[in-house]
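The chains shown are only part of the set, and none of them has been moved.
Note that the chains are named A and B in the order they appear, and that numbering of residues resets to 1 at the start of each chain.
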């Protein structure tokens, strides 16, 4: 389950050491972590990371298979969480130690910046391959953070981008050695921590107003 | 006139061996080709190419000069065809063996990917030079597929991009030797053929919803 720690101005949200799929309990825990980050005073920033070879593989398809009647509420919760990250009044950096797939890849894009392990692991939107189209909100999120060419290729082909490829495509901002992923993300976050506050929240909310409206179903 | 062939999973639409301007009969033939592609079962992809030194020079200005009263219907037909390519539930690759101008350049952009001859021929939007502004739908199409800087330069200056320049600008995805244009496009299309289907169509329709609405005059 997700855990939250703080080191000086930097909160570190660890998504877990499994595939870190979006089980309802997992979503609750992440949401409570964001509550804590939002309530803290002073300079602050957030690094979201994970332990092992997955950042996150996205939706919990096993749970959904057993709880199909709860799909609408579940989808709304996921989209609201993505919106919350995207507009967070706190600088955010995703540290990607491994596979970052589907809604996990979208969660990474909802951060201000991304640091990915260079030598192993993929960032991938496999939706076209598994027959699940993006919701309008998810589509808007992805398209708002990538160049048109990269969004098109990622969304229509399911291409798997390794770290160096993801860097060249502008999907991530840094691709570094495995043992430097968290440190690089933390260093960036610490530098940006003084920017936390309502101005930052307003800037992000206005930049992504149409995306946020689509994610929130408005 | 346009012809359609099939090689395994890949349909090949040849736009002709002239300037391949959008005469009403030509538009009808292309539309019927898309009907055939859409009706086929199983994995499939589409390569659109041409014979000779033109991919297409766009609108048939000679025909329009003689049929000015039919402009509104003609423009709607052209825009609907661009919309149909853009949202096609089939992977599409444009093979550009030569000049790709004006609405011909837009038709290329409505494909998923583009392969251009490296050493000769230009991709160009000459509208500003000939005094014909882009319709809102055409403008939206171009802007949805290019970075802001490239869209601005292409649309406001009429710059002619050779293959290598078009590759650097992200207008095309590959620039290759003349005799490799069709083969490269076909190889990419064959790889993507398993993605054909309703999921792909929905993904594209949602990605480009505002563009499609503008092209369809809605």
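One rule holds for everything that comes next: a contact is a pair of C-beta atoms (placed from the backbone, for glycine too) under 8 Å apart; a residue touches a chain by one contact, two chains touch by 3 or more.
On a predicted model such as this, the values are computed, not experimentally measured, just so you know.
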Could you work out how many identical chains the complete complex has, if 2 are displayed?
3
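Assume only the chains that are shown with their structure count from here on.
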Angle, in degrees to the nearest 5, of the Cα rotation that carries subunit A onto subunit B:
120
Averaged-CA centre spacing for the pair subunit B and subunit A, given as whole angstrom:
34
Contact set on subunit A toward subunit B in their complex
127-129, 131-136, 139, 143, 147-149, 151-153, 155-158
Listed in rising order, the residues of subunit B that touch subunit A in the complex are 91, 112-113, 144-147, 170, 173, 192, 195, 197, 199-200, 202-204, 206-207, 209
